[in-house]
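Only one protein chain is missing; all other protein chains are in place.
After this line comes chain A, so read on.
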Amino acid sequence: MKRFALWTLALSLVLFPLGAAQAADTVKIGLLAPLTGFAAADGASVLNSVKLAVEKVNKEGGILGKQVELVAYDDRADGKEAVGLAQKLIQRDRVVGVVGGSYSTPSRAVAPLFQEEEIPFIAAYAVHPDITKAGDYCFRNGFLGMVEGRAAAHVAVHQLKAKKIALITSDNDFGRTLAAGFKEYLSKKAPGVELVYEQAYPFKEKDFKPYLAAIKEKDPDLIFASGYYFQTGPIVSQAREMGISATLFGEEGADSPKFLEIAGKAAEGFLIVTNLNRDDPRPEVQEFLKLYRERYQIEPDMVGASAYDAFMLLCDAIRRAGSTDGAAVRDALAATQNYNGLTGVVQGFTPAGEVVKDVQVQIVQDGAFHYYGVVKDPTIITP
């Protein structure tokens, strides 16, 4: 009898989620994010932000008269993990759309699966070109590496007036494409600017002094350092400790409160190209920033804001499509025009599914990111 009871309990535990899933009458949207592992800080920011988005949508009456239900899974920024979870979202949860709140590697792996099932997929901030190449159901709300690299070079040359530039690049898809965009712009648009140093560093690097000592010798007036916050943080603090006075310039990988913590005082004056402008006067942005700070007691960042936007873009498209049919939602997404997002006004998507919006430049002042400038030139921001 005891054994029987145990079996019943086990069986009901297995079946319970299925039953619950079928009974509820909601619009289900999937989310993949790295909630544990090395990228956990970004995953937490993504989930926190999207939760605020879900709350807002449901408070305003949901979409198509139904409440929105978020189905979030932890892909640990791992491709293999993500594929299994994508299958789960497709087969068990039957989501109508998915927000890719994770890195390039897992997002690349799952994009073709959603394409095949005709489920719209928006990568929030992953930079790899292959994600949108999976097909017309795949979109991207972040910048392509090439776009961001070009914009960074434009800012370096025109706003920061650099004449001698050193590049130190994270040795992965992300860093390499950023560097390629940066160099492309320099060679085509600014032949007078000298590139005095260029080197890629391995992903797990912690000690940047050998690179920085070589850079110091070349005496550049600007160093463009790509990488995630746990890489650029040490680069910035070690560079200042070594007495390097050149302008230090990074990108969205450093757009994290953890960057400020790791780099400490050395972060002052550090600039990044990113898509979130904290000083954006639009009320949507300021409300989100305020709510996020109050709710989570930590600074919001670009990955979270990008995921929030990706989720809202999806809801907006479902509303305009008037149905949750995959093809209709895809067409509505592709037709997006001047959507008022946290990460700027989304002018629309290119036929390839790439977002078109201004690139923001932020500077660290008094321990926080602030507005420095913006890149609006359509020849630079259109992929």
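The definition used in the following text is that a residue touches a chain if its C-beta (ideal position, glycine included) is under 8 Å from a C-beta of that chain, and two chains touch if they have at least 3 such contacts; residues count from 1.
FYI, contacts and distances are computed from a predicted model.
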What is the missing chain called in its UniProt entry, if the choices are "Acyl-CoA dehydrogenase family protein", "Asp23/Gls24 family envelope stress response protein", "Polymer-forming cytoskeletal protein" or "Branched-chain amino acid transport system permease protein"?
"Branched-chain amino acid transport system permease protein"
Touching the absent chain in the whole complex: find that residue among A:L70, A:V110 or A:I262.
A:I262
So one chain is hidden, and I want to know which residue out of A:G84, A:P210 or A:G269 touches that hidden chain in the complete assembly.
A:P210
Sole residue of A:Y73, A:Y125 or A:F230 that reaches the chain not shown, by the stated touch rule
A:F230
One chain is left out of this view; which of A:V27, A:A41, A:L85 or A:A321 touches it in the full complex?
A:A41
Where chain A meets the left-out chain, the residues are 35-38, 40-41, 44, 171, 199-202, 204-207, 209-211, 213-214, 216-217, 230, 233-234, 237, 241-243, 258, 261-264
